[in-house]
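The structure is given below, and queries will be raised subsequently.
Only one protein chain is missing; all other protein chains are in place.
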Amino acid sequence: MFDVIFIGLSLGSILLLVALGLAITYGAMGVINMAHGEMVMVGAYTTVMGGLWLHIGFLASLPLAFVITGLLGWAIERIVVRRLYGRLLDTLLATWGVAILLQQAVRLEFGLSFFGIHIRGLGPGLQNVKVPAWMTGVVSIGGDQVNIYRLFIILVTAALTFVTWLLMFRSDIGIQVRAITRNPRMAAACGIDVQRINALTFAYGSGLAGVAGVMMSGFKTVFPDMGSAMVVDGFMVVVVGGVGSLLGSVLSAGLLGQVNGGVAAVTNDILARAVVFGLVILIIIIKPTGLFSFKGR
Amino acid sequence: MSLNRRSLLKASGIGASTLAMPYFFHRSAAAAEPLRVGVLFSLTGGLSIIEKSLSDATMMAITEINASGGVMGRPIEAVLEDGASDPKTYNEKASKLVIGDKIVTVFGSYTSASRKAVLPVFEKHDAMYFYPTYYEGFECSRNVVYTGAVPNQQLSNFIPWIVKTLGKKKFFIVGSNYIYPREMAKVCKILMKQNGATYVADEYLELGDSEWGSMVNKIKNSGCDAVLSNVVGDSVVAFYREYKNQGLTHETLPICATVTSEIEIAAMGPEYAVGSYTSFPYFMAIDTPRNKAFVQRYRSFVKDPKAVTHHALESSYFQVFLWKQAVEKAGKATADAVREGVRGQEFDSPGGHVTVDPNNLHTYLTPRIAQWQADGQGKIVNAYPHPIEPLPYVAYGETDSNLFCTRNGLDVAKLRKS
Amino acid sequence: MITQRRLDRAAYILFIALILLAPLVLGDFWVNRIAKFLVFGIVAVAVSLCWGYGGILNLGQGLFFGAGAYMLAMSLKLASATSMQQGSDHPVPDFMLWNADPGAPTELCCINRGSFLWLPFQWQWFGVVMGILLPVLLAGGLGLVVFRKRIAGVFVSVITLALVLLVRLVVIDAQPLTNGFNGLTDLGTFHVAGFGFDPYARATYYLVAGFLILTLVGSRLLVETRAGLILQAIRDDQNRARYLGFDVPIYQLFFFTVSAAISGLAGMLYVIVAEFASPTFMDLSFSITMVVWAALGGRASLLGACIGAILINVIAASISETATFVEAWKAIIGVVFVLVVLYLPRGLAGFAQDFGERLERRFADSGKTTTPGVIPQAQVPRGQAP
Partner (left out) sequence: MTVALTIDGIGVSFAGVKAVDNVSMLVHEGELRVLLGANGAGKTTLMDLISGKTRSTDGRVFLFETEITNWSPNRIARAGIGRKFQIPSVFRDFSVRGNLNVASCTDPRIRSNLGIGIPRTRRQRIEEVLELTGLAEFAETPAANLSHGQTQWLELGMLIVQNPKLLLLDEPTAGMTQNETHKTAEIIKGLRGQHTILVVEHDMAFVREIAEQITVMHLGRVLAEGSMTAIERNEAVRHAYLGSYGISAEAV
């Protein structure tokens, strides 16, 4: 029983890890960032490249990935997203294009493969990420074996959620972000530098995806297309939780994770996934605004 | 002009013109009409993780043949296309090659889904398709030459060996949810029964899904003493990692896999796989000068000193040579000539001697079992003394003395009786 | 205004003439390839109808396409030569026997628990009817719930997205019935009154082209009806429409269903030209790609969306077949796409419309009247939307 709940918790934390950044870019900014999965991918590649070229360890990749994907997010906001505020579905389409572009950039080694140059750690193939030995295996807690890596993910997710909550609800920047969410024009009129705050928010959301990417790289497979499935799951979590509600995202990730884990334990993984999709549809139909919601822009 | 430039680039695989030079010289020297072949793998999309290497191996074989004088003195001109990991694109590109470019022979594809999508093009327009990947069998097309393993070539020694040598009796069968793993599971069950072993579960995960938490937990609680894995693609890496992360070890509960190759082992890190087994006709570690040279040539061809070779890659390489010999034997490169010429064709491939079965156009391969080592290489712990006959219908009672698929096509009457 | 209308009509006539004349200059392969792209054009019309005119962004259009494709493919599978050779007097799909438990019966009725569902598909026309009916029923059932609950915008998109993924999962998992991941291949030929439609024949091209013209003109007329106007009014302001007395869900449902039927038709035609049906039709990426076509061509213009689909596929096919870009073509498509969303938010149609308006103004200024033949560049009509 404990093991099933723990796996459910772990599944939920993985969903939340990806959804957290989306909850910010979509929830607070009204941008459906289809390239979010590719941010995760870039985060994972940061671990690969960091290990190969800088010889930094797995844990040291966490801040590095945050910075790199944050900068990338900042650039994407400046170049693409900035022109699309208020056009929700257009942001979906444009970032879809960005996603393809990022995948191809990694696959073609930023175009260098045309010149016959191969960079170790890039290219179309699978990549290897070294995980510290102490993070593999199990630890015994109260007679139950607990998967250390998954425990670590749960802790990191919890910490990131807490930091995000602090930022959004207990900091000046958070107040500004929430003001922009509710009414960007009014916020601008109140002297908030909307452009700057938007860029920072988007960068932060992308940075979270980068951290998620490092975590994923340690126990999933690193390759250029790895992110495309994740963004869909993350997006569902955010919508089910209620757009713009951090608590909603946490709860919906937890719920979907437990349902997935529970059904998988009783029947099989395929049915579990089908049930999760069905549940998403059901929740939106019954409560179209999500589990928690308020009106945003 | 554009055609020349194009083939030049293609023959060099990733655009390294130096490698294409011999071909270029040869071409201008011989001034013979080039023989055009199609090369159709996914260079973009999820499957490119494997298929890019198959494409590279094919290009390498073509480059080598051209460097040594081509086919009947004619250089090979490869037309490279991208299947984009999508059966729709595969179908479209196959028509382009066969009908648009009037090419008779195409080397390509990795998944069964893509092969099935291109098959009607080849069958209705009588062109030849060389398919390098291990697959589930149950196919008997006169337009396909199958150079990868079929289930009997991966399993007929594997299951008995696990039962007898490792002493394992209770299997947990796990696979990706599609036809190949399900068909492999079917053959496994037959063999387990014959060898007095049983299975406790037969479970599947969506192809491409990498969330193994629940499944590995089930394995842990199932009371099995061996795991038979038919897991395919990028999920493999996540599977082995989760396996170790949940505290399972291959010493007590080994994963015995049919698809885990050098590619996945390198990606997951050998420490996760040490002690587990895979059954394949080819391993990178095969200790022959021919294979060692092959690995070296491949690495320099793709400019990656750490590149690995694997079964489908080796088949992608040697099948070009089989085609070359077939064309030379027939004296021409039409579909009929290739089909008839390739029957019984033999070649000393990097992995050993291979022969195309004159009946079903599948390939005689040598089943091998390897145990993965800390250096990411498989130590071959068991091998057939000789290549064995491919039996695509083994799950339905096909034996080497009673073939279902012959040069006349599939004998449905035999299938019906099964 | 008159000029715009004329321009519009000229664009339609020109486009129709073009696709009718194309086979005269194309080889076998290109005829087949363009036929596939015309099918995508039909899909784009469906997307434009639903999204551009109805404001409903369906990210699961592939569900209806796939449903249509599978229904016809089931019939054609039973019509194939191999299905007759499986040891029964009646056709049996080869994979079904192969997936069956050992010792299972070999008659289609009872190979496995669901195999009887295939029985009526022995009649090709049953498959054809189902190819429209199933998408209509799916869309009707879904729409009934979704629109009654006044679910709109991105929430409809998420529901359709989850649904298409769910169905895809089920189709793959139901391997004994659907052949799972491999899809339905090795199909027979589609026959009408004894005439077989070979996928590479001109006749098949004209079958597709005929349906495209029918769909395009039909949809165009449909959006010009009062019901079409009301639909666009609903897209603009649902509430206002409701308080004018229109039953909003019924209108949304109607057009959603029409769009689904068109997608189903496209799915069937695709099976005829490509000879297979695959669960990848229900991949999320394919559904998004369909939306991309419509967005590129101009979501609010049926002809624009249609041309967008054809054009982008021709471009993708062409650049992916050059030596230089065989690996990079997707990146180029990605860039083009970002640029179009940023700089041509109304797609090619919007661009052409602006161009047409400028032309109109010039003509108006110089006091001349336009003749349709003078303006071949403006192939795309004006849409109704912004």
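By letter and in written order, the chains are A, B and C; residue numbering begins at 1 in each of them.
As a convention for this text, contacts are C-beta pairs under 8 Å (C-beta built on N, C-alpha and C of every residue); 3 or more make two chains touch, one makes a residue touch a chain.
All of these numbers come straight from a predicted model, not from anything done at the bench.
*Asks:* Would you list the chains present here that the left-out chain is in contact with?
*Replies:* Result for the missing chain's touching partners among shown chains: C.
*Asks:* Going by the contact rule already stated, which one of C:A203, C:L221 or C:A364 would touch the omitted chain in the full complex?
*Replies:* The one listed residue touching the chain not shown is C:L221.
*Asks:* Please pick, from C:M84, C:I250 or C:L311, the residue that touches the omitted chain in the full complex.
*Replies:* In the complete complex, the chain left out is touched by residue C:I250.
*Asks:* Considering the entire assembly, which residues of subunit C contact the chain that has been omitted?
*Replies:* 1, 221-222, 224-227, 229-230, 232-233, 235-237, 239-248, 250-251, 254, 384-386
Rule of thumb we're sticking to: only the chains that are shown with their structure count from here on.
*Asks:* Comparing the two chain pairs, does A-C have more C-beta contacts than A-B, or is it the other way round?
*Replies:* A-B
*Asks:* Roughly how far is subunit A from subunit B, centre to centre by C-alpha average, rounded to an integer in Å?
*Replies:* Each chain's C-alpha centroid was found; their separation is 35 Å.
*Asks:* Can you work out the whole-Å distance between the CA centroids of subunit A and subunit C?
*Replies:* 32
*Asks:* Could you list the positions in subunit C whose residues touch two or more of the other chains?
*Replies:* Only 169, 173, 324, 327, 330 qualify.
*Asks:* Scan subunit A for residues touching two or more other chains and write them down.
*Replies:* If we look for residues of subunit A contacting two or more partner chains, we find 104, 107, 113-114, 270, 273.
*Asks:* Which bits of subunit A are touching subunit C when the two form their complex?
*Replies:* 32, 80, 83-84, 87-90, 93-94, 96-101, 103-105, 107-108, 111, 113-114, 228, 232, 235-236, 239, 270, 273-274, 277-278, 280-281, 284-285, 288
*Asks:* What does subunit B use to touch subunit A in their complex?
*Replies:* Per the stated touch rule, the residues are 12, 14-16, 43-46, 48-49, 52-53, 177, 203-206, 208-211, 213-215, 217-218, 221, 234-238, 241-242, 244-247, 263-264, 266-269, 271-272, 302-304, 306.
*Asks:* In their complex, what parts of subunit B are in touch with subunit C?
*Replies:* 5-7, 9-10, 43-44, 80-82, 84, 86-88, 91-92, 95-96, 99-100, 111-113, 116-117, 119-121, 138, 177-179, 182-183, 206-207, 396, 410, 412-413, 415-416
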